[in-house]
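One structure follows; several queries about it will come next.
Other chains of the complex are left out, but the ones given are in their true place.
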Amino acid sequence: MTTLQPTLRLFACGGTFDKRYDPLKGALVFTTSQLEAIVMRARLTVPVAVETLMQIDSLDMQPADRERILAACRSANEKSLVVVHGTDTMSDTAAVLGPQFDATSGKTIVLTGAMVPYAISQSDALFNLGFACACAQTLAPGVWIAMNGRWHAWNDVRKNREAGVFEPIGDCTGT
Amino acid sequence: MTTLQPTLRLFACGGTFDKRYDPLKGALVFTTSQLEAIVMRARLTVPVAVETLMQIDSLDMQPADRERILAACRSANEKSLVVVHGTDTMSDTAAVLGPQFDATSGKTIVLTGAMVPYAISQSDALFNLGFACACAQTLAPGVWIAMNGRWHAWNDVRKNREAGVFEPIGDCTGT
């Protein structure tokens, strides 16, 4: 195993987080990721790489897309990886990644996203990204989902679509 | 020792983070904290309490103010505490808290703040708060400063005023 850098890599995969408004179409669309601009805004001093893998709605993700995310996580030289992803199938992608990165992998992979696009008033994108960047540097190696100020193991999390939050499987209280 | 709740408490102490613009004075001032509104925006599901201790510039902080923050950290029942604080004397307050909360205290106290007020375009406040909320739940008991996507032990950190970032003491590269 190559020696991993104790630094951070952010993968942009689209999702609500990165949607923007197209005034001619009158709709939310994907163009380029806003992650690079956000990293400047956040005034990070930790070394950070930003890489766009795709810019799509997570409901449109195909198996090949998840394989691409898996391959990118494998080939990354950084110890701490954050995957910015749509919320609707975030746990599906986590379930693809989870079995491939155990404690011996040395990599902490954190999926996060947003319920309100970064470009829209009152977005949770910036808070979630900050939360995920800390989780990626502090949690044990493995695959996690970080949303709503909490983190979840990849195999014990689901999106509660009615409440618009992530919760442990079987946790009916949402807390 | 009483049993601590595995939950989060945020202390608002003012600082650049919470400054707002007063159109009549034409200046940045303190009124009420914006932390409650930010917690709603961040869509947290983790139980969280918000408490305003003071709303002042950290350059105006007196020893009695730091004692008040210390007392609040001591009396809190939560395991994870975030202190939103001005950046200019954040390490001074951390130095007051640090010796009082060791690993046996069971409490993880994270000081954070912002270089650009939450109310101003391109603020880093929301990212920093998300980052700090994760650190408070994942780092070992003790006192930490979390800024710029990094965390620092309370006794190994200073603000680099020329660069506007926090760095380990003696770390001249800023990284």
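We just call them A and B in the order they show up, numbering each chain from 1.
The criterion applied here is as follows: a contact is a pair of C-beta atoms (placed from the backbone, for glycine too) under 8 Å apart; a residue touches a chain by one contact, two chains touch by 3 or more.
Remember, predicted model here, so these are calculated numbers, not experimental data.
Taken as a whole, the complex in this structure file is built from 4 copies of one protein sequence, with 2 shown in place.
Everything below uses one rule, namely that only the chains that are shown with their structure count from here on.
Per-chain Cα centroids separate chain A from chain B by 25 Å. Chain contact summary for the complex, chain B toward chain A: residues 8, 38, 41-48, 115, 122-124, 126-135, 138-139, 146, 148-151, 164-167, 174-175.
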